[in-house]
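Contents: one structure, followed by commentary.
All protein chains of the complex are present and in place, except for one that has been dropped.
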Amino acid sequence: MKQMLEYVHGNSVIHRLNPLTKLLFAIAACVACFVSSSHLFLLGMLLLTVVIAGAGGVLGRAAGVYKALFILGFFLMLFQLLFTPQGRVYFYILPGVPVTDDGLHFSTLLMLRMMAALSPLSLMLMLTPMNELLTAMTHSLKVPYRYAFAVVTALRFIPAFSQEMDQIMQAQRSRGHETDTRNPFKKVRVVIPMCIPLLISSVRKVETMAISLETRGFCTGPRSYRKKLGFTLFDLLAIILIMAVLSLSVIIG
Amino acid sequence: MISIRNLCYRYNKKAPLVLDNISLEIGRGEFVAIIGQNGAGKTTLLKQLNGLLKPTSGSVTINGLDTATTRTSVLARHIGFLFQNPDHQIFCSTVYDEIRFGLTNTGCRPEQADERIRRISGLLGLDGILTRNPFTLSKGERQRVALASVLALETDILVLDEPTTGQDYRECVEIMEIVKDLNRQGKTIIMVSHDMEVVVDYCKRTIVLHNGRVLEDDDTGIVLRKSESLGLAGLEPPQIIQLALRFGPLFRDVTSPEDMARAIISCTVTGGARV
Partner (left out) sequence: MIRFNDVSFAYEDSADFAVRNINLHIDRGEFVGIIGPSGAGKSTLLSMINGVIPHFYKGDYYGEVLVCGKDTVESTCGELSRHVGSVFQDPEAQIVSTVVEDEIAFGLENLNIPAGEIEARIDEALRMTGIEHLRHESTASLSGGQKQRVTIAAAVALRPEILVLDEPTSQLDPAGSRQVFRTLKRLNREHGITILIVEQKVMLLSEFCSRLMVMDRGQIIMDGTTRQVLEHNDRLLELGTNCPRVVTLTKLLKDASLWSGGYPVDVNEAETVVRKILEGANDQYPEPVLPLQ
């Protein structure tokens, strides 16, 4: 999970793009994927993300993202398939539950949409350092620093909390607590011994962090910024590409 | 009791070996310290003992059970594990419930459970606070509650991951005296610690881990004198041993200030030095 959100250091073309450009791409890609109903377009989008991942040097990590989204998408696909009875029937999976051509069409569309719409977001997080995102949000988007910081720090803490959760799970398992059960009701009871320590630990960390920030002059007045974010030719090209993709999604339909 | 044969472990296929061909035997009633730098593999090794991590190759056998094929919840009846941070375990609203948690997991009958809980809390001095919320207690008290909940499982083996970190000296001694008592009653104790003084005071045998390998494995008094190996592992001998080493063979078996004082006194008397 943390692999999908953690920044990977690098100096590629993609890394050097303005974070706003990358943010714009993530949002535009999402929109385009929902506007379009063409399998071909969605596949094309996926391919585009693969190219971007390659250019950014994160193909390995990206493969993990694709796999995770594929699994999620696959379940959604199955779900959709079973609930779309209209169209020409191919065969019956269960008595009264047909697999139809319409069903296949919509369900595969759903799966592709899921993958193509969400992977750009993950990619963008992998290829943008947090503080650049922060600077972009405060300077260009005029988001108050406090809120931008909260969002970025929350993201930065996800791997730390994930690790903490692992440790808590291991501690409880060592006391004979079974954590793997398929029963959803049992699952709830099983999860409480892990959520409470995590919650308490999170609150403690947050308190220490808040105090630490106070002692480093956080939000005590106007703030300077070390790095200036540029807008280069590549950014312009990227924006043109984004516009093209969006228009294509509308045209193809 | 515990038999580790050619244990190798890596987190996944591409990762480097965290544990590299470790073979160890730990017998009943031993009190063993495992020391080494952070990242040497100490906690990873401990987690192999109760099945939280399974060997990539080699085997770990606890009381005849192979950890690779036995569930952690079953191994929990043989090997109790106290983690470094008690707050990773504590979640109940009373100390009593917290101690009982493990017992319900391992299928202990309610009548037996109550008796055990009272006995253990007496042992650890928690009698007066059984109804209190663990989160209102001090760090040292919470550590004792976590220890109580582990002891309630009445396992023959007890594994402690840095039980004295972050505690003041008195709390540290309190916990270690309890552990020493348990060892005297026959429990096997395996402890990871950074505190060389605690290791020299309580543990009979010390294992030094470095880069996932066993560097030293012998009596504590002997291992803690090997300053070269310790240095390699990023450690230093405890103060008195450091001092003793500077005098060569003169203070060969000294580990505590009392030992050393006795040795010096006898030196000055027999050496005929002016006193």
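Read from first to last, the chains carry the letters A and B; within each, the first residue is number 1.
By definition in this document, a residue touches a chain if its C-beta (ideal position, glycine included) is under 8 Å from a C-beta of that chain, and two chains touch if they have at least 3 such contacts.
Keep in mind that what you see is a predicted model, and the values were worked out from it rather than measured.
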{"item": "Among shown chains, those touching the left-out chain", "value": "A, B"}
{"item": "Which of B:21, B:37, B:59 or B:229 contacts the chain that the document leaves out", "value": "B:37"}
{"item": "From B:180, B:194 or B:213, residue that would touch the chain that is not displayed", "value": "B:194"}
{"item": "Positions on chain A where the hidden chain makes contact", "value": "6-7, 9, 129-131, 153, 156, 159-160, 204-206, 208-226, 228"}
{"item": "Touching residues (missing chain, whole complex) on chain B", "value": "37-39, 138-140, 165-171, 194, 196-197, 234-236, 238-240, 242-243, 246-247, 256-258, 260-261, 264-265, 267-268, 271, 273-275"}
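Going forward, only the chains that are shown with their structure count from here on.
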{"item": "Centroid distance [mean C-alpha coordinates] between chain B and chain A, Å", "value": "42"}
{"item": "Complex contacts: residues of chain B adjacent to chain A", "value": "47, 50, 52, 72-73, 76-77, 80-81, 83, 85, 87-91, 101-102, 105-106, 135, 149-150, 153"}
{"item": "Footprint of chain B on chain A - complex, ascending", "value": "164, 167-168, 170-178, 192-194, 196-197, 200-201, 204"}
